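One protein chain is absent from this view; the other protein chains keep their places.
Residue numbering begins at 1 within each chain, and the chains themselves are lettered A and B in the order written.
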Amino acid sequence: MIAPIPFQPDQMQSDRLELGVCYYPEQWPREKWQDDARRMKELGLSWVRVGEFAWAHMEPRPGDLRWEWLDEAIDVLGRAGLKVILGTPTAAPPKWLVDLYPDILPVDTKGTVRKFGARRHYCFSSRRYRQEAARIVEAMAKRYGTHPFVYAWQIDNEYGDHDTVYSYSKEAERAFRLWLAERYGTIDALNAAWGTNFWSMRYGAFEEIELPNNLVEEPSPTHLVDFIRFSSDQVKSFNGMQADLLRRHAPGRPVTHNFMSNNFDFDHYEVGADIDIASWDVYPMGGLLNGRLSDDNKARYLRTGDPDQTAFYHDLYRAVGRGRVWVMEQQPGPVNWASHNQAPADGMVRLWTWLAYAHGADMVSYFRWRQIHYAQEQFHSALLLPNGEPDQGYQEVAQVIAEIARLPAGARRKKAEVALVVDYPSRWASRALPQGRSYDATAIGLDWYAALSRYGIDVDIVGQHCDLDGYAAVFAPDLLIVDAVFVERLAQCGAKALFGPRSGSKTPNLQIPTSLPPGPLNALLDMQVVRVESLPEFHIESVLHGNETYPASVWRETIRTSEPVLASFSGEYRDGAPALVGNSKARYLAVVAQGDLLMKVIGDTLDWAGVARQPDLGDLRVSRRGPLHFAFNFGKVSAEVPAATEAVFHVGERILTPIGVAVWTE
Amino acid sequence: MIAPIPFQPDQMQSDRLELGVCYYPEQWPREKWQDDARRMKELGLSWVRVGEFAWAHMEPRPGDLRWEWLDEAIDVLGRAGLKVILGTPTAAPPKWLVDLYPDILPVDTKGTVRKFGARRHYCFSSRRYRQEAARIVEAMAKRYGTHPFVYAWQIDNEYGDHDTVYSYSKEAERAFRLWLAERYGTIDALNAAWGTNFWSMRYGAFEEIELPNNLVEEPSPTHLVDFIRFSSDQVKSFNGMQADLLRRHAPGRPVTHNFMSNNFDFDHYEVGADIDIASWDVYPMGGLLNGRLSDDNKARYLRTGDPDQTAFYHDLYRAVGRGRVWVMEQQPGPVNWASHNQAPADGMVRLWTWLAYAHGADMVSYFRWRQIHYAQEQFHSALLLPNGEPDQGYQEVAQVIAEIARLPAGARRKKAEVALVVDYPSRWASRALPQGRSYDATAIGLDWYAALSRYGIDVDIVGQHCDLDGYAAVFAPDLLIVDAVFVERLAQCGAKALFGPRSGSKTPNLQIPTSLPPGPLNALLDMQVVRVESLPEFHIESVLHGNETYPASVWRETIRTSEPVLASFSGEYRDGAPALVGNSKARYLAVVAQGDLLMKVIGDTLDWAGVARQPDLGDLRVSRRGPLHFAFNFGKVSAEVPAATEAVFHVGERILTPIGVAVWTE
Partner (left out) sequence: MIAPIPFQPDQMQSDRLELGVCYYPEQWPREKWQDDARRMKELGLSWVRVGEFAWAHMEPRPGDLRWEWLDEAIDVLGRAGLKVILGTPTAAPPKWLVDLYPDILPVDTKGTVRKFGARRHYCFSSRRYRQEAARIVEAMAKRYGTHPFVYAWQIDNEYGDHDTVYSYSKEAERAFRLWLAERYGTIDALNAAWGTNFWSMRYGAFEEIELPNNLVEEPSPTHLVDFIRFSSDQVKSFNGMQADLLRRHAPGRPVTHNFMSNNFDFDHYEVGADIDIASWDVYPMGGLLNGRLSDDNKARYLRTGDPDQTAFYHDLYRAVGRGRVWVMEQQPGPVNWASHNQAPADGMVRLWTWLAYAHGADMVSYFRWRQIHYAQEQFHSALLLPNGEPDQGYQEVAQVIAEIARLPAGARRKKAEVALVVDYPSRWASRALPQGRSYDATAIGLDWYAALSRYGIDVDIVGQHCDLDGYAAVFAPDLLIVDAVFVERLAQCGAKALFGPRSGSKTPNLQIPTSLPPGPLNALLDMQVVRVESLPEFHIESVLHGNETYPASVWRETIRTSEPVLASFSGEYRDGAPALVGNSKARYLAVVAQGDLLMKVIGDTLDWAGVARQPDLGDLRVSRRGPLHFAFNFGKVSAEVPAATEAVFHVGERILTPIGVAVWTE
């Protein structure tokens, strides 16, 4: 029997990659727990997450708290040598609770109450739910806060899943009014911000305000974006309430939340500020199908996933976690929830694990230990088949564990040379004012990231609040709302900057800047945007850059500027108009660039900023973590990794086969 | 004047095909009835259906029963020599009734009450509606049960049309709770079946259960499928209530219901068990447009319809009617309700009539006698134009009537060599757990049937309850839930069996079998399915079968087996993995086969089972009824029918022109 590891702060953080798994003791007979724990440890796992959907087991009837099963489960897991991450169960209140207090339930955009029977059936604005959530979390925290086997806490589960950040309930309306009163102070200030002189929309009091659903036509964009901001703040305060309770009763134990990819419904930086480690749930197969690629490219990457999407979110959540990021759920095989659910290629579970480590994750936990044979996720694969036999993912985890030992310890990811700006309020701004069905900020941001990755560049994702010192280049693909302080810090740091179209085009109140767009960016660039247009899919613009002409679409701006013109539009409409302008500090792109044009512009910008780059890596991706160099082959043929001739390979080889991983030092 | 035919049991069933028509005396002036009846008889019709939408005429005000118009209509029709099928009017309760008792109205999935103004505006769970339906049916049955001209009864009309099997009303919720209490006995048993340990979904009492609509995310699949089963049982008991009343008051008169194609919302075998003859409504033009074929094939068969869909439903409803099947409504020309409403080719009304007879129908009734010039179906053609002139369909019916006399009498359809399993609970299982948007059990079942038909095979459709003795081959394209008794009977009979992917993959409670899929089929095949995946349209798998490679898509399974591998996957993912395995008794296909691969697998299976087959018949279809051989040409060029050289042709010739019908004996 392996000795248990009671909580010790220095055990929290290994100097090597650690692995874990999600486990649901409440779903399996107690007689299996012991053996499961033993096999987890045998495989080489260090962490186990439990509890985050077990409220009905903790409190089967009002006030009837039952901890003995959880006591035993934690004991069994801890004694086996596993560090427990304990989840608060607030993502799924029990039926008796929503029956007692129906105003817990969220309301959808049509005004229909969303019923019990799945999960996330609560409204963040329900005062009653806040009380009840606090009650159960405090009870848990008191009981397990200093438990020797409980090493970390997860709050709730996947905020925003199933479109649950926004609730159109009476409770939300009430809270929204208070939030607006707080934000604006006077109703006149709100009228000015929302522009209610338009269409006779003027309000006489905060009590008159309603939620922006079921209108005759779209609401004021400021009305809409304020509702998004309010909803984001509700998530932050709900999460913060739990974090406070945990900090009080579980001192020294880090607190996390498991975020999702592809969700910009609330400001993750804001929620991240209240936790110790940002974790997220990695599902590249569904991510591919829901994502930005064409059907041809989806077919090409069907069993590997988008080569850049997963890395992007590692880098984003590293920023959200201020440097500390975990994978709380890693897809271990095919799952159940996407429009189609293809299997990953054999080897991808290993590849994704090393990809996470390369991008800064210190822990990767697989979802889940054993495939469950019932309920909604019975098609979700696991490390074990439903009958307990090891599945493909199990074998790959075993391989990773063997490989960990071959790497030098203590590698830490360094600050990158290149920063990419992701700004939640700007995302909300383009959502509230899309001005064209094809403008997709999420896709644009990923496209820029992917272009950087194809040049072999390590990227830090930053918000406007982040430190910019030391970056050679800052890329801002969709920074609609620019903070003047950010511009000043950018001006003062040494970085070159590339801005996408729409940058600086909106004030914080979602109005056009008095000086015309790009508003505060005029501190860097002498230019005005005097016309914008969004373009349908079937229309192609031409951009002349150097001696080449490139197709472009989606969005075009007309710029008036004294800055040098670096590329221009060609064609019958405003032939020769600037498409890319810039000076020695900053450049501005007047078009949504994709494909070859985007590669050209990004490559040029890197050269200009003096950032060394690889030639286009094709399906290969590279990343660095301290002294370690990583390469990943997402393609269908072998490829040579860009390693120095004297490189020492710890994992893999210079010629990397498909789905292969190489790790070397130089 | 032709002598009337008062009810005599031996008149019920002719030894030749009989024809009929649907007629609505309440829609025409009384002065037309006599002439209409005379012309029906003159044309050669034997049957006339009346009454199924006439409640407002039978009872214009609460309790004010008016039978005299119906007395007269039946009298006029009967005296003309026609046998009357009388319909109960419960598919369309009158306005005053739903105003008196608003809880009769059904509720849609969003929770909105579905209003009066069309038809089928009732909830099967409304206790009040059951009382009122019983009241009007009993009154009718008492009056006409032993009427000399009323030969048969139709209950209600087209259960399930307009998505009306499922109602989300308070009455349905109440009835669902009772049904669940009956099914499970204890709430713990329900919790176990639904897997409510997942996501904290545990229920404390049956009174806590709600209907599975408007949830935040999908419900437990068992919750959903139990609601489908409950709703199916509600249809059965509503129908059974009427059947009991009719049997009591109309002894000896057969009872039918007119089912629809393409509706699997309730278990038709279960409803069929309570009636004497299964009838159905044949609309191949809309069926084509709503159906499984590609747009290219829809264009090809635009004016003939899918060559297999109609035959499939004849065979299905022959099983539902335990051998007795009628066509209650046959499309006589273009209709009104599809997305587009093309005209059938001239000759198709005749072809469909003979197709019905070949597949076992004893009676074909056309919808309707005269095109109506008002209301929702005014574009629905009829045997007569709105002004009373014969339309195209009339001429074709006259031709059929002339041809009937040229055939030998007494032909009965024999048991086929080949059975195809259609199982309603399995259909519901894949609906509740689709696991991939492309998996369409209805299309898969039809594809398998069509492949058999293209080889000239007569097929019996069977449920798991049916007798399997005498079949040489049993095909189960989508039997997700396999009954152990069925497996045992299959094992004991002489048939070879081919199972499609997902067979045996779910227990009756929609859980994964403890032994892994294919669960009970392990009695026939030593194999386990260790991975399933659903695949998007743009991805193609390759299957190596014999020396040929075939494309495949939609669904792929990874199988572990000791059985011989008969075909395998080829390609970069799990190259060589089994795609078809089997032993001397059963084969299992690990992929959704379509096109050439499906033809190859079905053809091989027939050969293996020793079932003689034709070469691929292309657009020709054949069928046998007793000594009679039928061929139908759905193509655009003439084709030779597969008749013995000594064949005697009663209708048509060996070289069959497009839209042609040939009938011969050998």
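Please note the rule applied: contacts are C-beta pairs under 8 Å (C-beta built on N, C-alpha and C of every residue); 3 or more make two chains touch, one makes a residue touch a chain.
Since this is a predicted model, take the numbers as computed values, not measurements.
K.L.:
Touching the left-out chain: which of B:Asp99, B:Glu488 or B:Asp526?
P.N.:
B:Asp99
K.L.:
For the chain left out of this view, which of A:Pro219, A:Gly272, A:Gly463 or A:Pro501 touches it?
P.N.:
A:Pro219
K.L.:
Taking the full complex into account, find the residue in A:Gly436, A:Gly470, A:Gly603 or A:Pro642 that is in contact with the omitted chain.
P.N.:
Only one of A:Gly436, A:Gly470, A:Gly603 or A:Pro642 touches the chain omitted from view, namely A:Gly436.
K.L.:
Can you work out which residue in A:Arg61, A:Arg248 or A:Arg531 touches the chain that's missing from view?
P.N.:
In the complete complex, the chain left out is touched by residue A:Arg531.
K.L.:
I need the residue numbers on chain B that touch the omitted chain, in ascending order.
P.N.:
So the residues of chain B touching the missing chain come out as 24, 26-27, 53-57, 60-61, 89, 92-96, 99, 106, 108, 110, 112-121, 161-162, 164, 289, 295-296, 298-299, 302-303, 333-334, 336, 339-343, 345-346, 371-379, 381, 385-387, 389, 391-392, 636, 658.
K.L.:
List the residues of chain A that touch the chain left out of this view.
P.N.:
Interface with the chain not displayed, on the chain A side: 110-111, 194-204, 208, 210, 212-223, 433, 435-438, 509-516, 530-536, 538-539, 556, 558, 572-574.
The definition used in the following text is that only the chains that are shown with their structure count from here on.
K.L.:
Let me have the rounded angstrom distance from the C-alpha centre of chain A over to the C-alpha centre of chain B, please.
P.N.:
48
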